[in-house]
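Missing here is one protein chain; the remaining ones are kept as they sit in the complex.
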Amino acid sequence: MSLDLPRIRRDFPILSREIRPGVPLVYLDSTATTQKPLSVLQAMEDFYRRSNANIHRGVHTLAEEATALYEQARSKVARFINAPGAAQVIFTRNATESINLVAYTWGRANLAKGDLVILTEMEHHSNLVPWHMLAAERGVDLAFVPVTPDGLLDLDVYRSLLARAPKLAAFTHMSNVLGTINPVGEMTRLAHEAGALVLVDGAQSVPHLPVDVQALDVDFLAFSAHKMLGPTGIGALYGRKSLLEQMPPFLGGGDMIKTVHLTGFTPNSIPHKFEAGTSAIAEAVGFGAAVDYLAEIGMDAVAAHEQEIIAYALERLEEIPGLKVFGPPAEKKGGVAAFTLEGVHPHDVAQILDGSGVAVRAGHHCAQPLHEKFDIPATTRASFYLYSIKEEVDKLVEGLYQVKKLFG
Amino acid sequence: MSLDLPRIRRDFPILSREIRPGVPLVYLDSTATTQKPLSVLQAMEDFYRRSNANIHRGVHTLAEEATALYEQARSKVARFINAPGAAQVIFTRNATESINLVAYTWGRANLAKGDLVILTEMEHHSNLVPWHMLAAERGVDLAFVPVTPDGLLDLDVYRSLLARAPKLAAFTHMSNVLGTINPVGEMTRLAHEAGALVLVDGAQSVPHLPVDVQALDVDFLAFSAHKMLGPTGIGALYGRKSLLEQMPPFLGGGDMIKTVHLTGFTPNSIPHKFEAGTSAIAEAVGFGAAVDYLAEIGMDAVAAHEQEIIAYALERLEEIPGLKVFGPPAEKKGGVAAFTLEGVHPHDVAQILDGSGVAVRAGHHCAQPLHEKFDIPATTRASFYLYSIKEEVDKLVEGLYQVKKLFG
Amino acid sequence: MEDLYRETIIDHYKNPQYRGRLDPHDIYFEDDNPLCGDHIEITLRIDGDGKVADGRFDGKGCAISQASADLLIESIIGKPLEEVKKLSKQDILDMLGIELGPVRLKCALLSLKVLKAGVYGLGEASDELVE
Partner (left out) sequence: MEDLYRETIIDHYKNPQYRGRLDPHDIYFEDDNPLCGDHIEITLRIDGDGKVADGRFDGKGCAISQASADLLIESIIGKPLEEVKKLSKQDILDMLGIELGPVRLKCALLSLKVLKAGVYGLGEASDELVE
């Protein structure tokens, strides 16, 4: 089941880039965005060179080809997360828009002053700010499941918050800083027992783990193509059919309507109701090619490879004096290692590593409250994907020793 | 100043496609979406192969390259419409989202029950439905400038509507059905005198005419990259600086914030305040390459070429018995000819034309109220762009004669 | 092109055999495709054995929607309603004898949708009837 890494790496042209002459790229920033295999680039290029047309309303051959390709992509993405039907996958710009769509439509139709929404302290800003906006506008209450010192959610507090009859629990499947993989199935069961709906931020889980929306029984799942080998400019929202059907539309315009008169409009059926204006058509085609690539390798194999890499990385990183990795041990997390190095600011760490071609991210990674919880302004984060290899971990560690020498 | 068409057509690989063996594509559907030159495809491919990374927060080389490329694209688009500053160009998914952004943020902050918004009968659904939604939610009043039988706006009625102290006049610069080019400068001056702001739907004008937001003095301008040689998945909203700065944010998430705490957030400065989550980065790069292509040819030359083509097309079409083109004469319109052919449904026209490789659109073209006004369910629409040639008009006309023969 | 608009289609469009309205009738339904203005109304008479004794369609729209309505009525006269309920998308495509993209498919299937909604006695026609 182990991956054929030389072959996989050949599929990603950027991985053979030199950052400067003689300095090859060591890309350890896949949590921010992933690199793209040739098959994804080729699918989009082919689309533009052969079939480019606007979709859904066209009678001519190109329009029909484009429509078929776009809807096939939707089916592929639906199958990838085991959605019961393709109509339950709405294409958005990114995971952020997917969450905002729920907050703007389901949220504004169903949440009133005093209603409770449960979030967690490890959320990405994308799963915080839409709810902050709703709280400010509507007086909705927000409560946060705390993160324990070892980077797990405090499920006792979660249970006691559920006792307060929340309307929604919205939480991440996998933290983009701690790497923590949360027990979504169990948390969803508990939320449903308490009468709450569940929105899962799958921006980090769908790319890295097998995710089955029917097995997990979640009500909404948000994710982004660019974090799973696909292009920028497209993401998806999965929703339970009955919910999507009841929700009011989000953006108004072409394609999301059944009829329009000067006096008003009637909305289209799902998924089109939520896709206003010309869609990210070529990007959908690329997204479809990306899930094809992942499905062919198999998400179990992807997850197993990342387990191996992160276990090795944690072992090597923890041997460096003054270095502290945040989050749980390897068995409980995905391929993300966010750390501090005593006496050196994360920005300096990242910039010096860049000098040897190692691309890592420094900052709060759009999880500022989590950093406040740990009382640090920023961390340096190395993250891995199916194309990451142990030699890259070694280069990271080597680079970190150089940082220590410089600042020593 | 006339275009080097053989050279231009070589830049667009799809134009040499055969729809079926021996049947070359005659693409007359550029109003729906345009084809892409190699330079646009190449710019995106290069981005993914060399510089792909997430932007704005990254310290490593790829992230810096990607950020620079993304912001350069913004500057190019800003220069293309002569915006005073790049920060006044917000990247959205498409013109539709641009209009919704204004309706959701400026609209909900500034419009209350009984306030008046002026629209026109020739609007695309994208500039109707967002206001319908606001009308239903807030009790905002909508009034419509009528379209005259020859396809122009009735400016007397416009003036009398302005006397009712509207808050906003929102209208299209160029109709996607009639081709009518509206006197935006004059209409804006009148609206401003009446104390109203002006939003212009530039989805059809920015691709086809020189558009200068400072000369026109509009407050908002919405347009889409895919209609101007660029990729799907990206559009833009231009806004007056003082307005954008005062408007509340739209979607919440990463990048649109300055700081986030568990208790709330502070928004970022413009344009980032309106760009939540990972942007359409590669698409922005493609958009930049598209405006480079157009700017190099020159928008005056593009407009002049389209004038020539539409004048020829109208002349040829009007010789066909039973064919009626909607909209004003060639001098007052862009490269769009929507027509009916007596006794044949537009869907049949389009499908039979497709048989000879001629790609036209049939339907209400997301302007159902306009079709209701003219009391027709649908039209067939042929539309042109800088790569269109007279030989293609001839093939269209030939095809139409065949349609007549079949249904005769 | 000739194969797309096979003679049968143009022929049934120009010279429909079953255009009209039965009065009285046992089954009636109408619906339209708002995107292109196609409209179809169907009236049927049912005999004592539950078979279609006679049928008519009326409406306006493109050749495909009108021709397929005419072909459809022709094909069900004399058939038991139970058999009519089983008619599928493929049956219509076989009658038309052409390939259709997703947009034109809606035109072709409008009459089947109307027919089935009428035969099942539904309040509203749904796309699921013709999947």
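Miscellaneous remarks
Per-chain residue numbering starts at 1, and chain names A, B and C are given in the order in which the chains are listed.
Simple rule for what comes next: a contact is a pair of C-beta atoms (placed from the backbone, for glycine too) under 8 Å apart; a residue touches a chain by one contact, two chains touch by 3 or more.
Given the structure is predicted, the values throughout are model-derived calculations rather than measurements.
For the chain excluded from display, the touched partners among the shown chains of the whole complex are A, B.
Among A:R50, A:H345 or A:K373, only A:H345 touches the chain left out of the display. Screening B:E64, B:D154, B:D217 or B:E308 for touch with the missing chain picks out B:E64. As for the chain not pictured, it touches chain B at residues 56-59, 61, 63-64, 67-68, 71, 258-259, 269. Touching residues on chain A toward the chain that is not drawn are 344-348, 351-352, 354-356, 362-364, 377-378, 402, 406-407.
Going forward, only the chains that are shown with their structure count from here on.
Farthest from chain C, judged by the mean position of CA atoms in each chain, is A.
Centre to centre, using the average C-alpha position, chain A and chain C are separated by 47 Å.
Annotation: 31 Å between the Cα-based centres of chain A and chain B.
As a whole-number value, the distance joining the C-alpha centres of chain B and chain C reads 38 Å.
Annotation for chain A: residues touching 2 or more other chains are 57-59, 61, 63, 259. Shared contact sites, meaning residues of chain C that touch two or more other chains, fall at 35, 103-104.
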